[in-house]
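In this view, the complex is presented without one of its protein chains, the others remaining in place.
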Amino acid sequence: MGLVLLVVIWLITLVSTYFFVAKTWWLPAGASAAAAGIDHHFTVSFYLMGFVFVAAQLALGYLVWKYREGGSSQKASYSHGNTTLEVVWTVLTTILFVGLNLASSSIWAAERFRAAEANAVHVEVTGMQFAWYFRYPGPDGKFGLTKPELEDASAGGEAALGLDTHDPASKDDVVSGVMVVPVNREVEVILRAHDVIHSFFVPQMRFKQDAVPGLAIHMHFTPIQTGEYEIACAELCGLGHYKMHGMLKVVSQEEFDKWLAAREAEKQ
Amino acid sequence: MATHESAAHASHVHAAPQGFIRKWVFSLDHKVIGLQYYFLALAAVFVGMFLSLLMRIHLIWPTATLPFFGEIKPETYLSLLTMHGTIMVFFVLTTAPQGGFGNYFLPIQIGAPDMAFPVLNMLSFWTTFLGFLVLLAAFVVTGGAPLHGWTGYAPLSALQSAGPGEGLGADLWITSIAIFCIGALMGALNFITTTLDMRAKGMTMMRMPLTVWAWFVTAILGLLAFGVLLSAGILLLMDRNLGTSFFVPLVTVNGQLTGHKGGSPLLWQHLFWFFGHPEVYIAILPAMGMCSQLLSVFSRKPIFGYKAMVYAIMAIGFLGFMVWGHHMFMSGMSPYTAFAFSIMTMGIGVPSAIKTFNWLGTLMRGRIRFTSPMLFAIGFVSLFVTGGISGPFLAQPVLDIYLHETYFVIAHFHLIMGVASIFGIFAATYYWFPKMFGRMMNEPLAKLHFWLTFVGAYAIFMPMHYYGMSAGLRRYSQSTEVAYILKLLPIQRFITIAAFITIASQFIFLFNLFWSMFKGAKASDNPWEATTLEWTTATPPPHDNFGGRTPVVKNGPYEYSVPGAPRDFVMQSDPEIKPKH
Partner (left out) sequence: MGTFSTTATINEPEISRDDRGTTPPIRDGGDYGTRLRRARLGLLVALVPVLMLFVSFTSAYVVRQGLPTLDPRTNNLIRDWIPVALPRLLLLNTFVLLVSSVSMELARRQIRARAVMETALGANGVSSGDPIRMPWLAMTFVLGLAFLFGQWTAWKQLAANGFYVSTTPSSSFVYLLTGAHAAHLLGGVVALLIASVAALLHRSLKTRSIIVDVTAWYWHFMAVLWIYIFGLMKFVS
């Protein structure tokens, strides 16, 4: 029985570790400035925790085989423990865990402790049951006011957001069902929600943030690769949660300017 | 007058109850109450497993029409998910290990004839039972069961119009949880008072078995946490039905203003997780105590580092109240606060690691007997390590940006709660069945159950890590709408097949359990040759646990293979041993 346990535990450990090492199902390629640092930290974490995982499981399998009754050992050792060993492995574990965390803290600080850069592209992202809308401030650089009473989701676009057309700042706001941003420039998203909590998640950007009703949450990321990226809602928001997805299009600066200009022209 | 009083007092307390109702229904005997909790949890776990099976089927065949259920709509999937989580966390993981085995064995293991407050104990069970009925009622009312997840985030859970099932179903869900809180608090009261005030002579705190320590600290966690959950539930009921706005800001649902304004969805999260995090330690600590107990018994060796194990249990309990924010890294909480919570969270990994080292240390240089309880204890260690290792990933906010709300999280908490903790329940069942029912369970069937469940559980939950690393999101009723998630469907298929097999294997256990009650081989008083006090008394124990006598404790709980002792185990009430080193 001890041998069977060893074999099964070792097999499970090695097979599952293989799939991690082989990256058979893995993070998609990163497409934001932060991705490299985050992915590096993933790698470090996987190595360190993977080592602990494999060591612990292999040790468990080995011990239950080696010290089986009827094996080489005839009498169990009467020991209540070893205080020195306790202290040593407690300290080592603490250093490992806390150290790992502190190592990642600089990335966290860089992403979250500072506000967006001055020349960032501002996009207001609004989640509602069950769609995303994206609003650009237009040439005046200001987002117009919205009024909940004016919301009309069936009409789409400005009406879905409840844009107050009496507010001069809202006249040039561009509302889109697709999020278009230029590559290599910081994007500041202002996350809002109309009804329940949603969450804006773009896996390749390594970016996720809840959109909370009653709050306007400012976050930023910098796409560094053009392409089309799916946006998935990452907070349970009702029966349509699984189909509340959007699209992020990262294009060249020229293309972005063209696209925005065309949309702004429609508002004249 | 006085004679009448004392006689009445004596007969009220001394004699074993007669009559079916007093003996089995409204029993005041902690052993009967423990069994009542256990069987409630057993019923609940089969309901919960069935719900998860329906979920697994829907995930791979979203448009299938099932016999009797018809088509499972997206909202139905979400209500299955909600009820699955609620039933499992509350009525299985907080019920069987603590209410079930804790009630049965805590008094006996400390040498007491019953819990401190038997009437309260009886009431705590029936309150919990009532809570379960109220929860199940949510399935049958108009609109059905709620779809907001076991975590019930507002405003989704606070607005009747936010989705199907968010009407009466959600009110019943909250009410059921509130009733459960009261039952759990009553139980915690009993556990703590009993442990502090009713230990037999010689049973110092540092001679208590680790199972008792685990039940004791778990009860303290419950005492502090369930009041907060109750408060959150009250506030949520008020928002839903009295028009208050604790959790709901100015929102519109389906274009309609709701009349609420100014509330904070994050307030719900803080209150819920202040309870929710200690709750997961409530779910795992008794299983840890059990594992420690069994590794020692079946390695014929004292537990490695008893004092460290005790301090680790306390540290886990204490730190468990300081880490709730790690469920909220992406919630809109301040990133500075997130950083603080993440450091504390890494800290709580340390006592868990210490326990794992000590379990390995117990096995080392032992003389291992591969009984079915021992297999489940060994399985527990493996599963706890696997589930625990994913914790440090999630604890780092930078990585949690990506992993939050993916299947990586589901893998993490299922391996620890949904499997390791369940292995603790299985291990305890196989171990204590002889003492409770006077018969042994069938060993070959038990071993078959172990292997199928151990391998099956890994087959279900290990792939979820890969699904999550690929950004596969949780609480998605189907994967058809998001292209990158649809590509991951083969993993879901594999998991569903594994789930079918593993769930089916649990019927082996169910059969073994009931068959052995009537047909199992008769058990001696101490078939495992263990040292703790429950093995010093008759099988099953008499009404007052020790047949009129009160044990006197001379030894610690893990005196195995003591050099110079006549047998390879010294019971706690045996004459004091002086090991010849």
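Note that the chains are named A and B in the order they appear, and that numbering of residues resets to 1 at the start of each chain.
In this text, a residue touches a chain if its C-beta (ideal position, glycine included) is under 8 Å from a C-beta of that chain, and two chains touch if they have at least 3 such contacts.
All values reported here derive from a predicted model rather than from experimental measurement.
Counted over the whole complex, the shown chains touched by the missing one are A, B. Interface note: of A:45, A:104, A:129 or A:146, the residue touching the hidden chain in the full complex is A:146. For the chain missing from the display, the contacting residue among B:27, B:245 or B:331 is B:245, taking the whole complex into account. In the complete complex, the residue from B:78, B:92, B:138 or B:228 that touches the missing chain is B:228.
The chain omitted from view is touched by exactly one of B:202, B:438 or B:540, namely B:202. Across B:70, B:262 or B:564, the single residue that touches the chain missing here is B:262. Residues of chain B in touch with the missing chain: 2-6, 8-10, 13-14, 112-114, 116-117, 185, 188-189, 192-193, 196-206, 217, 220, 223-228, 230-232, 234-235, 238, 242-246, 249-250, 261-264, 267, 270-271, 274, 310, 314, 317-318, 544, 550, 552-553.
Residue positions on chain A in contact with the hidden chain: 143, 145-148, 162, 164, 192, 214-216, in rising order.
Keep this in mind: only the chains that are shown with their structure count from here on.
The geometric centre of chain A is 30 Å away from that of chain B, both derived from CA atoms. Interface residues of chain B, counted against chain A in their complex, comprise 73-75, 78, 147-149, 153, 155-156, 159, 162-164, 248-255, 257, 262-266, 299-308, 330-332, 335-336, 338-339, 342-343, 346-347, 349-350, 353-354, 356-358, 360-361, 363-370, 375, 378, 381-382, 385-386, 389, 392-393, 395-399, 401-402, 404-405, 451, 454-455, 458, 462, 465-467, 469-471, 473, 475-485, 488, 491, 558, 560-563, 568, 579, 581. Contact residues on chain A toward chain B in their complex (touch as defined above): 1-2, 5, 8-9, 12, 16, 19-20, 24-28, 38, 41-42, 45, 49, 52-53, 56-57, 59-60, 63-64, 67-69, 73-83, 85-86, 89-90, 93-94, 97-98, 100-102, 104-105, 107-109, 111-113, 129, 148-149, 151-154, 162, 193-197, 199, 201, 203, 206-210, 212-215, 217, 230, 232, 234-243, 245.
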